[in-house]
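The structure that follows is given in the form of structure tokens.
A single protein chain has been removed from this complex, and every other one stays in its place.
After this line comes chain A, so read on.
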Amino acid sequence: MSTDNTTPTSDQTPGQTPGQMRIDPPKRSFWRNLSLIWLVPILALVVSLGIAWQTYAARGVSIEISFLNASGVRPGETTIRYRDVVIGTVEEVRFTPDLARVLVTASVDREVADTLPADAQFWVVQPEVSARGITGLSTVLSGVYIETSFTPVADAEARVFTGMDSAPLIREGQKGTRITLRTRDANRISAGAPILFHGIEVGHIETPRLILSSDSVVFDAFIMAPHDRRLSTATRFWDTSGFTVSLGTGGLSLDVGNLAALVTGGIAFDTIFSGGAPLNPGYIFDLFPDETAARQSLFTGVGANAVEMVIEFDGSVNGLAVGSPVRFRGLRVGEVRAIGAVLVDRGSPRGVRLRTTIALDPQALGLPAEAGPEATVAFLREAVDQGLRAQLATSSLFTASLVIELAELPDATPATLEQREDGMIVLPSVKSELPDFTATAEGVLERINALPVEDLMNQAITLMASIEAVVSSDGTRQAPDAALALIEDIRALVGGEDTQALPGELRGGLAEVRGMVEELRLRGAIDKLVTVLESADTIAANTATASGEIPALVADIRGLIARASGVEIETLAAAATRLVESTDRLIGSDEMRALPPALASALAEVSQVLAALREGEAVENVNRTLASTRSAAESVAQAMQSLPELSQRLERLVAQADGLIAAYGARSDFNTEAMQVMREFRDTARAVTQLARAIERNPNSLLIGR
């Protein structure tokens, strides 16, 4: 078969001749027989080796991070992340040999590990809830992870790192400026508090810390770019923590910052004036308590390069406090740092002096910003030689607080700026002009003290007691209403046209009365009347003898007389009673409340009337009239004394007339005439009696017609 020759396989050798059976090179045969299938295991091997190599390459670089505590870090699970991308895994967690720290071994991607600088920051990210928000929420479910932050460097060799206890506020690589702030007390500032520029958050505060060399609190802060360009030596920082309530002439003002600043405290800054110098490394900003202080700080700048010196005062420094300003020509150039008493051993006078430590800002004094303490002291020494002295002054007229004033007194006692061995610089002081004002005030107070205040008070108390008694009495309580009504009546009376016209009429009436009285006196009317009566008596007696009795008439007359007199008294009494009652009602009425205005107007009217009266010389007339009236009244009284006699005589006359009438018969002409006469007599007698009684009761009725 032809195929036998062409396929010299070993299986088919038996039937071939040895010459034909060429010995194929085994090698060649091996290669020819080698199946392509061997590519498969080779490929598998290559792939497996590739995977192995990749795994080995991706295994990363082992680094070691030490933490104070590694809460939640688990080998094999906890990842290391950079910008939230996993770059490695924790492989082992163990302690340092002294058990002081926890060593976390982690494998990190080689390309990342080769850029890790020695100061790379590592921290464990844990869920955190703070005033500024919630962070690390994803770690609640997935567990903690380790975050790193660094500025990549080339060919880094560092493999051992120190972890941080908490997340750094400023990530590596964040652009900005780190500054240092100083304050006296940081109880309103906490780590992470925002730094605001016109209300926009531009930075953070790091943890405040006490510095050992002084009692200040210093903290670092970070201002992010590009806002850090605003920083210069003219920048002032102030505390905006919490809220501010101020009450002033402008009203109540409530100033609240943003919410985060309210809780964690915040700091704001602004560039107060232009022309600030660029920041030097190590420049320390002062933190001011509020914006006002910060803005005023332009004049104090009691800042980094303040020079402390001491002033000793003899007198009281009551009113001076730590923080009180030090002024130079009205400008604030420093502040009081401390006040204390010291025993002065040397010099004279020995004794206790009050030592005030002040801090002076050279810049505020006009010295260059970079002036050191030496330059400031030299400047002050020269100034003291020319008469610069410290003295106390009141900060304002109305407050007791004091300020220290650096006054230029060229004619002061020569003194020098004293620099003691312990470095204390003593600024000479002069006695302040303060006591003058105090003395004046004392004099005023003494005079006030000398016033008989106590007597006055006693009298006032007595008066008050009396007034109280009067006022608390029932009658007084009722008085206002009655007085009001009375005043209303009076006003009506006074305001009435009649009353207004009264003075004239009164004058006329008085004149008439005067005339009448004069006339009465001149004519001796009473005497005449008496004479007439005597004559009548005589006539009557004669008539009686001649004519007998007239009993009925007499009885009539008696009854009439008795009735007349009785009726008058009863009426008067009743009228008086009514008057009293109406007065009572008057007093008890309610309108008395309105008394004061009514009284005022009534008084005004009364005074008008009185003025009118005075003008019309009514008073004088009245006075004169009263004098006349008094004489008239005396006459009347005399006449009244004779009135009983007259009555008796009339009785007798009547009796006689009775007898006469009886003698002449009942219906005679004489009788009629006699009756008329008798009636006239009777009327006359009654009128006289009324007049007499009225005058007796009220002599003034002669004047006022009632």
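We take it that a residue touches a chain if its C-beta (ideal position, glycine included) is under 8 Å from a C-beta of that chain, and two chains touch if they have at least 3 such contacts; residues count from 1.
Note that in this section contacts and distances are computed from a predicted model.
Colleague: Consult the UniProt record of the chain that does not appear here and report its protein name from "TusA-related sulfurtransferase", "ABC transporter ATP-binding protein", "Paraquat-inducible protein A" or "Putative DNA modification/repair radical SAM protein".
Modeller: "Paraquat-inducible protein A"
Colleague: From the listed residues A:P41, A:P278 or A:P452, report the one that touches the chain absent from this view.
Modeller: Here the residue in touch with the unshown chain is A:P41.
Colleague: Kindly note down the residues of chain A that lie in touch with the hidden chain.
Modeller: 1, 3-4, 11, 33-35, 37-38, 40-41, 43-45, 47-48, 51-52, 55, 77, 138, 141-143
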